[in-house]
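A single protein chain has been omitted; all remaining protein chains appear in their positions.
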Amino acid sequence: MVEVNLWSGLRRFTGDLAAVTVEAGTTGEMLDALVAAFPGLGPAIAAGVSVAVDGEIVNGRHIPITRGAEIYLLQRLKGG
Amino acid sequence: MAKDEIKTPFKLVGTRVPRPDGLDKVTGRARYGADFSAPGMLFGAVVRSPHAHARIRKIDASKALALAGVKAVVTRADFPTGLEGEKWNLQDNAMAGDVAFYDGHAVAAVAATSALLAKDAAKLIEVDYEILPHVTDVDEAMKPDAPVIRAGAADYSVPEGMPPNVVRYLDFGHGDLEAGFAAADLVRERTYKTEATHQGYIEPHACVGQLGADGKGEMWVTTQGQWYVRWMCAAVLGLDAAQLRVTPSEIGGGFGGKTTVFMEPLSLALSRKAGGKPVKIVMDRSEVLRATGPTASASMDVKLGMTKDGTITAARAEFRMQGGAYTGLSPVGEALQCAFAPYKLPAVSHIGYEVLANRPKAAAYRAPGSPMGAFAAESLIDEMCRELGLDPIEVRLKNAVTEGDKSSYGPTFKSIGLKEVLAATQAHPNYAVPLGPNQGRGVATGFWFNYNGDTSVSMAIAEDGTAQVAVGTPDIGGSRASLGLMVAETLGIPYEHVRVNVVETGALGVNEPSHGSRATFASGKAAVLATQEAIGEMCRRAAAEWGIDPEAVEWVDGAAQPSGPNAGKFPPMPIAEIAGNMSATGGPICGHWQGLPEGVGASFGTHVVDVEVDPETGKTTVLRYLVVQDAGRAIHPSYVEGQYQGGAAQGIGWALNEEYVYGTDGRLQNPIFLDYRIPVASDLPMIDTVIVEVPNPGHPFGVRGVGETGIAPPLPAIANAIAAATGARLRHLPMTPPKVLAAIRAGADG
Amino acid sequence: MSKIHVSATVNGDPVEFLADPRETLLDCLRDHLDLTGSKEGCGTGDCGACSVLLDGRLVCSCLVLGVEAEGKRVETIEGMAEPGGELHPLQRKFIEHAALQCGFCTPGILVASKALLARNPDPTEEEVRYWLAGNLCRCTGYDKIVRAVMDAAADLRGAA
Partner (left out) sequence: MRYHCAKSFSEAAEIAAGAPGITRFLAGGTDVLVQLRSGLVTPDDLIDLKQIPGVHDISRTPEGGWRIGVAVSGAELGEHAGVKADWPGVVEGMGLVGSTQVQGRATLAGNLCNGSPAADSVPGLVAAEARVTVIGPNGAREVPVEEIPTGPGKTSLGPGELIAAITLPARGAAGGDAYQRFIPRTEMDIAVVGCAVNLTLTGETIAAARVALGAVAPTVILVPEAAAAIVGTALDDAALEALAAAARAAASPISDKRGTAEFRTHVAGVLARRVAQAAYARAKGDTK
């Protein structure tokens, strides 16, 4: 199980939960599990989110997530 | 890679070698976007809307097509329909459909046998417009009764009841804001505005595109990312990506503005319609300013709480930014995430609005969003430091984040060098120079995440033991030199024995552009990993020759040598010998790495500027400038300094003079360098630099990426210096003489 | 619109080309003579990337018509190094000081700097900055450019 920290604007889709716990071994599984638990998150995740795992903003659905990892969803970042 | 695995003693990394493309670039041989020609080439010109917002009733190209030598005209009717999201954005921005959304929006394009003829023909294309109401200012565009630019463009994030031009809403933060402000001794809330600025690269966009009826195409183009050009052109035109081969030219500056397409798909569309003849399109400067991607303009509220000793107790930011008539390009999220990133905050709230306006589609510009956020947040921190009589660097040190601290935007920081940067700033002699009358000193800090991105690098050992490296990130500011240094260091061969080639899309897997300060980090890490693969192969070849276990061979100083129990049994086998025999020992020796290089390291910087303000005219002169920034590791210190200096100069321009000026008719009033005033040589002093090195454990040499952070601090640093010199606080960029004078005359607090 | 025949000397070599009267000298150098080292950054004389010497005088070639070159001497970046390839001290110093990043403004700045040192072998920093005020560089912040020019000047004085 990993705890996923959501940005405030997403709470209206999660019954005001700021953090959601899901079962996931990768970033992709984590995003899918979020949408399964809270379908209202679907459009947000489809629109593109950035994921920070243990303080590092990662790209892609393949990034492994270990138990107890710090996970944040961030609004999508663009390069410069 | 753990921290202790970072190599420290280097032979080449950290030296100031000549860049490999230097000779071509000082002799005029280097070929940039407009320097390419092909046999049978036609020339394209683009017809652009003179209106900020207009329905296109009819386009009549008959007079143009009647001119001898005119070969093709394209309009939106020549492009596929049914695109969605960013693909539609790119297509509609490249060529307007029913509506022109901004002054300069392309509405038609023509190809002819000469550039002059194409221009003449463009003038003969008649467009019938129905002028619509327009809005260009972000605050005006936010009003409920503003002209609606694109109904239904808002995404999931926008709650019911917001004004019609709000297309994205952001809301994030943590902690108890009310308690935070209650714990403060001083709470201040201010509003700030920044105007749109352009990246201002000196090389206009240019390309030669060729597309046959068989769907196969070629493009030669100035770009930060050839694969981005490929997917974007393929999307806009409905082509198969792999059938389009995109070759990047040398690039005359990009700063984020050459990470997308504008007229590139038009050249391909014209070529296809002209029987597959190549079509060259070169923008002029006014097209660059009117119709490529500037950055957003912003309107920002910031509220901060601070105790008497300088501890920040709470922060709130509400930012509104327009990024043109299309969604997704206003960097409001990044601005919010960067604004308070340098500080430990028990409570913080960020609110953002992305707003549509009748302006060109914004593009990335060096640390997108960070300069605006820094301007608002760092100006207010400075104002409060002055009010409380506190030293601005001490206050920043007191609140500075370090490894393990929770960031303002959520995640916990890994290794970062902000405290080291602040300490180096405080110790620098510039911070102690006495100031004269009408002079003031300003300090500010900035942040950029840095970025990795899709990366694919191949390298190969040549027959004589020299090495070639194929990378996909165009060299904008000396990255061939830094990549060459890292590969040579890894191989243990002279720097001159490595050639780094920036290659076309057919030669590697997908690479993201040279953006996000990623070229030296990501292509560098990939190049080192690819080189290690080739080294592994060379060790295996040596082991086979010696008849020992490959595991018992190590690579030292450009040669394979037996290690462990076999140490000293055989003389080292140098790379030239292994390479010379490669054909007999198993064939070519190559290395490759592809993926998303993990381990990005964020970079903080602090700037100190001294200015003098003419109290009679409000004109600001920059007397002294210092950039201190954490590079992680400077592979080529001269080009790291160059990034610091260039970022500072762009930020100085943004702070003092650069802005998009729109008339009441919605037309851009300053589309030439005469009036879009970037800094000239006589405007600036020498820009002093200090490279702080807190190595990034995520990179084999400790690189963080240095390109972007440096543009953020100048905006607030100069505002803070002007406040120190005059007592007047400027909260609306640019700080032009009329604005500064008005603020001075209005009293101490404008 | 008929073209006009133009004879000129470019980098010491006699050249001939046919120019539309609307074409600038920059267009003619780039498109008719394949000398693409001079760049167009603005077309309005504000950026200096097209700097050349016309009868020894520093000008923006985008502000000169091609037909005006008739009988004149034009010097461009392509003629700056010795015919055998030995670089001018300015060119060497620009590489040494990392005075270029993207390199697009570099040809114009080198040509302009050469014109400066021809008339002022020992310029101050301020003189260099004002002389080059019409050569925009967006990458470097000018610091390393000014240092390279001053170092090249010192080099040339030493060599003289």
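Think of it as A, B and C in the order they're written, each chain with its own count starting at 1.
Keep in mind that, in the parts below, contacts are C-beta pairs under 8 Å (C-beta built on N, C-alpha and C of every residue); 3 or more make two chains touch, one makes a residue touch a chain.
For clarity, every value in this text was computed on a predicted model and none was experimentally measured.
S.K.: The complex has one chain that is not drawn here; which of the drawn chains does it touch?
M.R.: B, C
S.K.: Among C:Cys28, C:Leu58 or C:Cys139, which one touches the chain that has been omitted from the display?
M.R.: Spelled out, the listed residue whose C-beta touches the missing chain is C:Leu58.
S.K.: Check the options B:Asp128, B:Glu496, B:Glu616 or B:Asp665 and report the residue that touches the missing chain.
M.R.: The single option touching the absent chain is B:Glu616.
S.K.: Would you mind spotting which of B:Asp21, B:Glu354, B:Glu489 or B:Asp683 touches the chain that isn't drawn?
M.R.: B:Asp683
S.K.: Even though one chain is hidden, which residues of chain C still touch it in the full complex?
M.R.: Output for chain C: 1, 4, 21-22, 24, 43-46, 48, 51, 54, 57-60, 62-65, 67-68, 112, 115-116, 130-135.
S.K.: Take the complete complex as the reference. Which residues in chain B touch the chain that isn't displayed?
M.R.: Where chain B meets the chain not shown: residues 119, 123, 284, 286, 616-619, 656-657, 661, 669-670, 673-675, 677, 679-680, 682-683, 736-738, 741-742.
FYI, only the chains that are shown with their structure count from here on.
S.K.: For chain B versus chain C, what separation do you get between their C-alpha means, in angstrom?
M.R.: It comes to 29 Å between the two C-alpha centres.
S.K.: Of all the residues in chain A, which ones touch at least 2 other chains?
M.R.: Where chain A is concerned, no single residue meets two or more other chains.
S.K.: Which residues belonging to chain B are in contact with no fewer than two other chains?
M.R.: Expected reply: 255.
S.K.: Which residues of chain C touch chain B once you look at their complex with the stated criterion?
M.R.: 20, 22-23, 27, 30-31, 35-44, 46-47, 49, 76-78, 80-81, 87, 91, 94-98, 100-107, 110, 125-126, 128-130, 132-147
S.K.: Going by the contact rule at the top, pick out the chain B residues touching chain C in the complex.
M.R.: Residues in contact with chain C: 16, 18-19, 21-23, 25-32, 34-35, 114-116, 199-204, 250-255, 282, 284-285, 476-478, 636, 638-639, 641-642, 645-646, 648-650, 672-674, 678-682, 684, 686-687.
S.K.: Enumerate the contact residues on chain A facing chain B in the complex.
M.R.: 5, 7-9, 12, 43-44, 47, 52, 54-60, 63, 70, 72, 74-80
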